[in-house]
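Missing here is one protein chain; the remaining ones are kept as they sit in the complex.
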Amino acid sequence: MKTLWLMILGRLGLGLATLLAISVIIFSAIEMLPGDLAQEILGQSATPETVAAFRSELGLDRPALERYLDWAGGIATGDFGTSMASRRPISELIAARISNTLFLALYAAAISVPLALVLGLLAALYRNSVFDRLANVTALSSVSLPEFFLGYILIFVLAQSGLFPAVADVTAEMPLGDRLYAAFLPALTLTLVVTAHMMRMTRAAIINLLASPYIEMARLKGVPRGRVILCHALPNALAPIINVVAVNMAYLVTGVVVVEVVFVYPGLGQLLVDSVAKRDVSVVQAASLIFAAAYVLLNLAADVLATVSNPRLVHAR
Amino acid sequence: MTASILPLSAARGLRSAPFTARFGMAVIALYVAVALCAPLIAPYGETEIVDAEFMPWSAEYLLGTDNLGRDMLSRIIYGARNTVGIAVATTVLAFLAGAALGILAALRGGWVDQLLSRLVDVLMAIPSLIFKLLLLTIFGTSVLSVVLIIALVDSTRVFRLARAVSMNIVVMDYIEAARLRGDGTWRLITREILPNAAAPLAAEFGLRFCFVFLAISALSFLGLGIQPPTADWGSMVRDNASLISFGDITPLIPATAIALLTIGVNFVVDWMLHRASGLKD
């Protein structure tokens, strides 16, 4: 167990280094984009004088390195700073949206993970049956449709008939039940997007093990097919499954901007895209770091779970 | 087991292939044929404006015309060439770079592994859509940069998989033996590791391939993607998507073209996996 804790500590340290590297990359990428905040905010009505005035007001005329160090200094003391565009504290901008983003991610995960695992197990159990083929074709078709299009189809079918709302503009005061109802369509869209990947990996990981001698052995002993898969194959297939679940969970947190736009859902993705478009560097940095941290933590969790699920890895030689 | 999914033996096993695999191969063959012969099959030109906008299905325009009055069927046919071409180029590039580096990292270990793995960690932790948006805005949206940028982002995923799979292989005795025999790195990769890592990589290929269409489509939703007037299915879905709100199925046509190919490719992949697993049933 001690090695496990050491591993977690080591990984957290590496995670911090990763975040630092990302902040440098994002900062330089924004610097490389055409135009700066002053120009992007003024847009077509920019003139050289107003742009210059804007720049000096925001301190954009200082060297890039100086601005980066300023920002990093703030972060080190726990101060995210204020948005240069809207002049609001970044912590305030992000606070509401991060809970929305996590809510939607959890909502979609709560539906999709059990669904994918059950479908994957059943497909492996009844492989090459009609059920297996049907599940695969459905999953592959839904994953072939772009997210926004899946959203439009669901709105056409489920919202135009009045069953669910087409707009998921959740607010902080909403009771949980209303929230679940309002966000049902975006959650369902995301479920359709991520289920196929997890289901197919579950199916593949289990089928991959079915030819192993120990499974053969269990079969010969007369263990029923379902039991073989659940008790003998699944525990050994957990590592790749956990991994793909983690990847998809990370996607649900970080990659859902298109779904947010289609359903007018106020999440972090939209904030990030807007801030990139306006070159609001400190907001982009804050949002990217949150996403990156989520990614690092989910990966760590996956590795810890995979290790715990495999005694050979806990008691490494 | 090692050679079972290489093309030659796969062809030999074709006769034993299940229905789904044959179906998949037929779809792929059809798409390749359409892509290669597009100018011969298409009734009209790719960008030619033939009539008024949104003409219904008719003998003249089998699938009607699009919002600018271009023949939908011709756009779909040319779209096969552009879309499949771009997707193949991107995925192959991502796999070449990702798999080569992943295997190399596993084989060499040490600082090479550390350097590559940490770099990939950083790249993967940046949300991919945002990363693509940033890069495309910086480098422009030519077909070449779309291909290169999506391939770069995808190759990080392939790297991780290839490295993980190879890690399990490089500790095997036969690799040790090959090393003692004095085999070079290249020979080790192509002769020993690649054949054994091919199955999971192929499974990943099936889905990655279709994610390229989706990435292009998502980018065109955000105003980037393939340059017009080039026909590509992802952008065609985007251009016509709003029609679905009124129950008009036009956007389903390019979407079905994508879905069919995805299903076909993955059926073939499933069959390869099945053969590689050594299962008899």
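By letter and in written order, the chains are A and B; residue numbering begins at 1 in each of them.
Operating definition for what follows: a contact is a pair of C-beta atoms (placed from the backbone, for glycine too) under 8 Å apart; a residue touches a chain by one contact, two chains touch by 3 or more.
We adopt the following convention: contacts and distances are computed from a predicted model.
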item: Name under which UniProt lists the unshown chain, selected from "Hydrogenase 4 subunit F", "ABC transporter substrate-binding protein", "Multicomponent Na+:H+ antiporter subunit G" or "Nodulation protein E"; value: "ABC transporter substrate-binding protein"
item: Touching the absent chain when the full complex is considered, from A:43, A:63, A:78 or A:222; value: A:43
item: Selected residue (touches chain absent from view) among A:20, A:72 or A:85; value: A:85
item: Touch criterion as defined above, residue of B:194, B:224 or B:237 at the omitted chain; value: B:224
item: Absent chain, residues of chain B that touch it; value: 47-49, 52-53, 67-69, 133, 136-137, 140-141, 223-224, 227-229, 240-243, 245-246, 248
item: Chain not shown, touching residues in chain A; value: 33-35, 38-50, 53-54, 56-57, 83, 85-88, 93, 96, 148, 152, 155-156, 159-160, 162, 165-167, 169, 261-264, 266, 270-271, 274-278, 280, 283
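Operating definition for what follows: only the chains that are shown with their structure count from here on.
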item: Rounded Å distance, chain A centre to chain B centre (Cα mean); value: 22
item: Touching residues on chain A, where the partner in the complex is chain B; value: 14, 17-19, 21-22, 25-26, 29-30, 32-34, 127-128, 133, 136-137, 140-141, 143-149, 152-153, 155-156, 160, 196-197, 200, 204, 207-208, 210-211, 254-255, 257-258, 261, 269, 272-273, 276, 288, 291-292, 295-296
item: Sites on chain B touched by chain A in the complex; value: 18, 20, 118, 121-122, 124-130, 133-135, 137-138, 199-200, 203, 207, 210, 213-214, 217-218, 221-222, 234, 237-238, 241-242, 244-245, 247, 251, 255, 258-259, 261-263, 266-267, 270, 273-274, 277-279, 281
